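What you see is the complex with one protein chain gone and the rest in place.
Each chain carries a letter (A and B) given by its place in the written order, and its residues are counted from 1.
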Amino acid sequence: MRRVYFDHSSTTPLDPAAAGEMAPYFTEFFGNPSSFHYFGRGVRKAVEEAREKVAGAIGADPREIVFTSGGTESVNMAIEGIAQANQKKGNHIITCAVEHHCSLNTCKSLAKKGFEVTFLPVDSYGMVSVDDIAAAITDRTVLINIMHANNEVGTIQPVAEIGRLARERGVYFHSDACTSFGRVPVNVDDLGVNLLSLSAHKIYGPKGAGALYLRKGTRWQPLFHGGAQERMRRSGTENVPAIIGFGKTAELAAAGLEHEITYLTGLRDKIIREVIGRFDNIRLTGHPEKRTPNLASFCFEFIEGESMLLHLDMQGVAASSGSACTSGSLEPSHVLTSMGIPPEVAHGSLLLTLGKNNTEEDVDYFLAVLPPIIERLRDMSPLCHYDHCEVEEDCITCTARK
Amino acid sequence: MYSEKVMDHFSNPRNVGEIPDADGIGEVGNPTCGDIMKIFIKVKDGVIDDIKFKTFGCGAAIATSSMVTELVKGKTIDEALKISNKTVAEALDGLPSKKMHCSNLAADALHKAIEDYRNRSKK
Partner (left out) sequence: MRSVYFDHSATTPVDKRVAAEMINCITGNFGNPSSIHAFGRRARMAVEEARERVAKGIGANPDEIVFTSGGTEADNIALEGAARANRERGNHIITCAVEHHAVLDICKTLEKDGFKITVLPVDACGMVHVEDVAGAVSEKTILITIMHANNEVGTIQPIPEIGRLARERGIIFHTDAVQSAGKIPVRVDELGVDLLSLSGHKIYGPKGIGALYIRSGTRWQPVSHGGGQERGQRAGTENVPGIVALGKAVELAAAELDEEAARLTRLRDKLIQQVTERISHVYLNGHPVNRVPNNINFSFQDVEGESLLLSLDREGIAASSGSACAAGAVEPSHVLTAMGVPPALAQSSLRITLGRENTEDDVDYLLAVLPPVIERLRSMAPKS
């Protein structure tokens, strides 16, 4: 059976070039970079080279890069570290409703500890308003936390504008770039961020590696305590092979970005055009233009997402209906409901995220297997049948029609 | 995640559809939660002669709906009432724990359909 992987926002396959560079660091160059003997020194050098590559990919100084175990840890460290270190200045954090769970849950836990958190709404495209942020800033605000691109609908937030605002008002600004890095340009100065979170396994790097960019001079405190690694900013023996792999893929991502954007935008737009054209009672979710080039997301009415995914999976197509973390959960996506999509429609979400190995044939295959699945599930659905919708105007679900 | 039996009933659901002149109809769930099950029964001499379902929901919701129709077809009303959500889950070789309470409602829909049938018979 043909296998098509359209779930690159959950994770990506490891790039073979990165795998090749990582391999010797498991068995041959295995030293602890904190050791100063021969085995340690060589490894230290490789870790620092990887740091330069990651820094180079986002326009940062290598000393501003802290390696972590992944995007979630970076985000946790960024938010908690700023909040704890700036308590003298204030206790107010501004974030928005469509952030990844690692942001939202860290903010919620801080709220329980007595911090004040403003969760800003988003518009129907999932976009946060810069004016809303400006209005929410108070004397007590220490951090603005807004993601670069959303992982479920791909909407790209006005991060550069927020960065300018944050700088003017003297507030720290963190952006979660786990979904945007490798898909759109990410440059810390252009974005005006003080902190930025990155994940390796979303850009064809290994799982278990990520980074936190910490702008020089940022008042921040670490989360982990122990061996003083990463210049006292993140304790724990460095995950050397993963760091090497991350460095390589960060370099590749930056170098191949332009080509990737053009190529994937073409595939993505074909999917959007064809899917929207072929079905009734369907909507594109997220911003029509300001979206990551690899992401197509829809809501199909009268259908539940998991059934759709299982059928696609039986045809060899791996897709998602939200973030992988919550794909087992029964709650409709918080991102979609925050955008004003009714819960019963949000349940029918389908998220396709393309990657560099996908081809036009993959897209055509998907477009061929999708229609019978949709028809079959809609036939089985007791909700307003789409054929009947034309006449049954009072049917509750019809209010959600496009 | 799902047993082979669940996947079988999900991919080849038995008794999908509606019975236009049903003797009883039962519906549970709501679209906000992500699951709606509707069961239609036809009763002849106290025996469930025909049964059909329509379901909006996840893999577990569809599979349990299909399984319950298979379990009760040809059974008496009293026998059918003994079938619980747990019976259905067991007949499917189990369900993931988080699906047990939310998406395992097919027996409830069946019981509602029987209740509806009994209410109609009283009139």
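Just so it is clear, a residue touches a chain if its C-beta (ideal position, glycine included) is under 8 Å from a C-beta of that chain, and two chains touch if they have at least 3 such contacts.
Remember, predicted model here, so these are calculated numbers, not experimental data.
Participant: Among A:206, A:247 or A:382, which residue is in touch with the absent chain?
Facilitator: Here the residue in touch with the unshown chain is A:206.
Participant: Pick out which of A:141, A:155, A:194 or A:239 touches the chain that's been left out of the picture.
Facilitator: Spelled out, the listed residue whose C-beta touches the missing chain is A:239.
Participant: Take the complete complex as the reference. Which residues in chain A touch the chain that isn't displayed?
Facilitator: Residue positions of chain A that touch the missing chain: 3, 5, 7, 10-14, 16, 19, 22-23, 26-28, 30-32, 34-40, 68-73, 75-76, 100-102, 105-106, 108-109, 199, 201, 206-209, 224-229, 235-242, 306, 309-310, 312-313, 316-320, 323-329.
Convention: only the chains that are shown with their structure count from here on.
Participant: Taking each chain's centre as the mean position of its Cα atoms, how many Å separate chain A from chain B?
Facilitator: Measuring from centre to centre gives 39 Å for this pair.
Participant: Taking the complex as given, what residues does chain A use to touch chain B?
Facilitator: Chain A residues touching chain B: 302-307, 310-311, 314, 328-330, 332, 342-344, 347, 379-383, 396-397.
Participant: Could you list, by residue number, the parts of chain B that touch chain A in their complex?
Facilitator: Its residues touching chain A are 1-2, 7, 10-11, 13, 16, 27, 30-38, 54-59, 61-62, 96, 98-99, 102-103.
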